[in-house]
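Incomplete set of chains, arranged as in the complex.
All chains are identified by letter, namely A and B, in their written order; residue positions are counted from 1 within each chain.
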């Protein structure tokens, strides 16, 4: 079977402690799945220094969580806005959200395709 | 009980005047004394043995995860090799029992393997009926020998090849340590002629190990990337819980290390002294830790756990040269200064581009030197005697070690390739990760 609805991939880097909140918000929207990865983030926030055994060193990476969410075109914008709204602390390091086009999606278990696969 | 000791008693019964003599009838028989002394060594022995685990955990926690399997292997192997070498030649080289090839300098019982008393020996036939069983002394002394090698393994971690390291360990535990230790504890020239005083080995054991480590660190060079364009790049330890456990185990073992060095427990005075030693040892460790805690808070704005661990150990090393005589207050002072010393000397070594992965040289070397000087505070020795003792033992150990390291470097090489070092010794040298299930971040 062929779902004809086009889908998009939304990649977001957010602060780890916001993960749960964002997940709940998205579930509320009807998002039914995502992939979550612990990453080391590099950005404006990075670059403070710590001391270890008397030696200063720069911390170039800060722990972030990366979300990868595939959603139907129709929902994409709403999802981006929801993530932005929820992940926001107005402090540097809040993160970024990127949207990419996906050619096709497939659910392994059922073979459903595209938007039906989500 | 020997006849000689019964006669006065018998006499006492008949002649009142000699009652005074009767009082000499011992409250503790020679055999009971001998049992207590041997028991002290046995308890001290297993406590100091456990320090091998303490060193392994401390070092395993302070190296990066990619070198943990290697560090574990080194620690198990070095203790095992020390156990064999000390039996093979070390014990008799260290304890000539008055039988010198070169008076006060080199045992005549070299090379000879250690031999214990026969099974079920009677007190009268014991090697030394006034001391303790040879086996108990042997196992206790062996543990001290192994400790020197453990000190070296920490300093040279994360870059040295396994086998050259183990060859050095064999030389250190079979020859270098027993030789220099014989000058003091074997009744050699330092104890007899100089009056050097080092109760449990701030210098004889700890500074000796540190000197061997320093020589190695110089010949070996720092880890790749540790010192880059004038900056020091910290390489944080991979498991501070493990390192903390290691410190606690070492602290535990130190009760045996210092307490057992009283060498006797068969009288009120001796057991009371062992008790003093326990108390002072514990106090010095505590004050060393607190000193490092406060100092790092003040200097860096945040306390540094790794320094606190080093501080406790530095306190222990500092009190080791004289854990008996000080009051608890003085023990606190001695330990605290030890803690201060590591906080200042760890970065100092880095400035000199000497890469000591776990701070072994500051803890066992610099704090050891301080502790050896501190003996003077209790009037047990003179500055002069202490200086001569340190120069002799640290100097000899450093030079002999340097020679061995240079030879090893020349003949087989002591360092892994840069690529292997970056990949980590566990995969490159051992082909086995310590934490294979966990993704490294």
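We adopt the following convention: contacts are C-beta pairs under 8 Å (C-beta built on N, C-alpha and C of every residue); 3 or more make two chains touch, one makes a residue touch a chain.
Just so we're clear, the structure is a prediction, and the values are computed from it rather than from any experiment.
Participant: How is the whole complex composed, chain label by chain label, with copy numbers?
Facilitator: A x3, B x3
Keep in mind that, in the parts below, only the chains that are shown with their structure count from here on.
Participant: When the centre of a chain is set as the mean of its C-alpha atoms, what distance in Å lies between chain A and chain B?
Facilitator: The computed centroid separation for chain A versus chain B comes out at 54 Å.
Participant: Taking the touch rule as given, give the residues of chain B at its contact with chain A in the complex, in rising order.
Facilitator: Those residues of chain B that touch chain A are 232-234, 236, 299-302, 304, 306-307, 343, 346-347, 350, 359, 441.
Participant: Which of the residues in chain A come into contact with chain B in the complex?
Facilitator: The touching residues are 38, 40, 51-57.
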